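Only one structure is covered here, and it is reproduced in the block below.
One protein chain is absent from this view; the other protein chains keep their places.
To keep things simple, chains are lettered A, B and C as they appear, and every chain counts its residues starting from 1.
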């Protein structure tokens, strides 16, 4: 789960990390009120889960109320790389002596948190890594031992932080690590991490990704999910407890098991088709789940054909067939279906389908054959 | 640093461990007021850092105000194994279904916290260990991994805790472990750990020993030190930053280094003498420290002779000699001194002393000789 | 021979009294696995169709001499159960549970590294099947028979798909190992490939990877340097968009990291043949084993 900037900052602030004071606003009036309260100059920042907002016009500095109103109106509703701006974050403009970069990510290769610190903040870290790798200091933290004071010193000295803020930057990293662990984040990134002329260390931006699997332990965070930013179809799938990702194409896909569904998308693409979604009905999917899945897939008007690819392990093919028959009964789909049913109770499942004689449903013997057929039908 | 029962309970309560409600009282009136507020029956408990108070009359149950007054007066000022009762803890009398025992101690042999749980609470755990060792469950916790839920289950099942409170007792142990770690204790012991008829788990007593070396990180705990219970001579030594332990004998002892001082006590005892104190002037002791140490030693009127045993490593014998001369000048001791000065600058130190011709000061060449001489002089 | 589970396996299921735990334990027993006990706190003394249930793993190990654990408890309790099994002396732990928080997995992984005798497979995996010998987990054994192809996979159903295609061409398996789809798996491709390399029964290794992480890239290097047996790879997720979790918590392309294309390229660069579809994988296997 990716947090918006202001949600991330509030999370950091809960762990004692200094962030600029600010307020959220969902319309121009609220934005102006917030700006007046915070004072000028202030920053008006689009709240979208995407980097590079600034260059795309999503961050403006307002020197007075008129500017604040004008900029808030301009940014609200803006489209930034496909995301609509629903919320603004208004915060006091910070004085900046230096811009650093700090992040902690769960490094899957090392199976440990990886802490990065760079004195070249404010730019994309991958670019820094390419251009001036020596400007990035990094280390892995042992998850059982945790972040130690010497880790902070080592990073600060190796990154070449100004001598007078070594201790403060180390303490900042310690607090960032505590946030990472206590909030069960997959990523916390502060870019830029600002040193003010008063030599204070402030998080001027915050990018936080939380572990979805851990949200049950963090009910406050679980509520942060920004439903307004989610695709209505994805929301619908979530309500039905289906694992769903929307894609750009026109072939609806349903399978069981994440790996098999990913593979199905690939095989469809190899046959020249464009999948409209990833949908994993899950292990042991029952008839109701199948019905719900068909509803979700067909709620996308772009879908011109649907591929069912089931290899039954725990999932029983006869259950899937029953679910599909039920779905056809309820929804009466207008687009063709290609169904491949194999594995546990495959014979029974295929027989049920054949018997039901659903309109415009084509059986396929293999995954490959099914993919070829659905691509043809979607043309 | 050993806490009084009520201090220990307040510490546990800070970490969410249920303890009976209670109040401290330093005189009978306050005790009666507390008892009235808490209600009857209530327990009136002497606050002394010693086990077995109950059997020695230090804990009484008061059924009404008259009893509370009478018992509070009787217990306050009582002598319990050499300790005077200055404070009472008044708490509501608890209903008891079962009495268990729980403790966590820093096990020096295993170099890990050792958690003990027994269903035979309310009695001395060493006695339980002897009589019914199977009634005690124990395990070591890895300090980096920390206490896990399964540790609690394992202890609870192995100790034979009632099935319906396994989870609650496990949670209690988890909270006790958190207290142990966060407060940097050397020991936390709850005996009895009570299961009420309502199946709640309550700490009815608390014995907590904190790590003196960690008190700087726990300013609240550092203030708990019960100065009133400390010997005035020990307090005086502490103010002078000397490592001092009062003993029962009549020969004052000063040395440098804890091991050497312990050894000196032993050698004096072997010669038939009785040391009045342990006093380690520390490594690198300077003249002022020596003067202060002499003051502390002589503040005990029982002292009939003093042994100085210095083997200079970092400590320079000439500094010690100068300190001793200064002390004689200021304090003019009335008792004989035996001085053994050896090691760094020993020659210079011995020469200084000889020159000074201090009254009633006897030089000795070895520790053994010095011990023999001081025992003779103290007779 | 086979790897991880075999006729020596003595299985204890954590969460055996739950619906899934009961179903699959009995299923595994029906296959021939020695399911010797189960653990459910508070249900010690009961039994599940003759399989004794204990309150703790320590008791289960002491009483039933279990050496392998299968973890079926819900995510909030799974990490604790894994650590409990290891603490009790279990040396093979197969964690089926899906949805364990990543920081729990980190702690478990780091802790188990301190006790190298313990092997964790999963979490979020279908288990391990050694056809004809033992099945621990949820792999539908009917599709697989004894043979000389070792399969290791991050995905369950994809494994069945690949295994099925191999079976249709007449190949059986030494073992099928699901290492799971989570960000911090207890065992990696490298770990399992090393076992297959050492297993005399295994003549060909099939690895089925997917987007996210770098386990496939590490395997590529390892295979290059340490593996003499032929290895065929499959990678799922070429069409996955960046930043989206594709079902498995671990299946996510972060920025430019963990793409299927990069993984396939790394494998091929190290001489591993990569099949573009499960069918192609089976075709290559047939070609190699025929040759």
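Annotations for the structure displayed:
Criterion: a residue touches a chain if its C-beta (ideal position, glycine included) is under 8 Å from a C-beta of that chain, and two chains touch if they have at least 3 such contacts.
Note that the coordinates shown come from a computational prediction; the quantities given were computed from them, not determined experimentally.
When the full complex is examined, the chain removed from view is found to touch A, B.
From the options B:275, B:323 or B:349, the residue with contact to the chain not on display is B:275. For the options B:26, B:66, B:97 or B:258, the residue in contact with the chain missing from this view is B:258. Remark: the omitted chain is touched by one listed residue; of B:247, B:298 or B:335 this is B:247. What chain B contributes to its contact with the hidden chain is residues 106, 108-109, 111-113, 126, 142-144, 181, 184, 186, 211-214, 216-217, 243, 245, 247, 255-263, 265-270, 275, 278, 280, 283, 311-315, 342-344, 366-368. Within chain A, the residues in touch with the undisplayed chain are 142, 145, 148-150, 153-154, 157-158, 163, 166-167.
Here is the rule we use: only the chains that are shown with their structure count from here on.
With chains reduced to the mean position of their C-alpha atoms, the one farthest from chain A is B. One inter-chain figure worth recording: chain A and chain B are separated by 56 Å, centre to centre, where each centre is the mean of the chain's CA atoms.
Across the assembly, chain B contributes residues 145 that each touch 2 or more other chains. The multi-chain contact residues of chain C, meaning those touching 2 or more other chains, are 107, 111.
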